[in-house]
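Only one protein chain is missing from this complex, and each of the others stays in its spot.
Right, subunit A next:
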Amino acid sequence: MTLLNIFQTLFITIGCLFFLIGTIGLLRFPDVLTRIHALTKADNLGLGFIVIGLIPSMSTAADIAKLIVCWVLILAASSVSAFLVANQHIKKSKEFKDHDVV
């Protein structure tokens, strides 16, 4: 086992751990906002670590670029969808409160 292999295993394991923690958070956290927090951690950090761990296994620069593009796209999509869900949640709960007061 070379040093590179150890490095890869370490990074991929850390990435998987983030996914595990994110999933536990999604299941156990009490409300929408904290759950989003858990979920985006998994997407951003977990996938990032896995991508870094996989980069040494790629043979060409194009493959590396594709992996990184995948990560950036998922990062963008997950952060925007997290924002949208949170936005909707805040709007809904505000409406509910207004309704309650009236």
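We take it that a contact is a pair of C-beta atoms (placed from the backbone, for glycine too) under 8 Å apart; a residue touches a chain by one contact, two chains touch by 3 or more; residues count from 1.
Definition applied: contacts and distances are computed from a predicted model.
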Listed names "Branched-chain amino acid ABC transporter permease", "Sulfurtransferase", "Sodium:proton antiporter" or "Serine/threonine-protein kinase", matching UniProt entry of the absent chain: "Sodium:proton antiporter"
Residue of A:Leu4, A:Leu20, A:Ala65 or A:Leu84 touching the missing chain in the full complex: A:Leu84
Positions on subunit A contacted by the hidden chain, ascending: 73, 76-77, 80, 83-84, 87
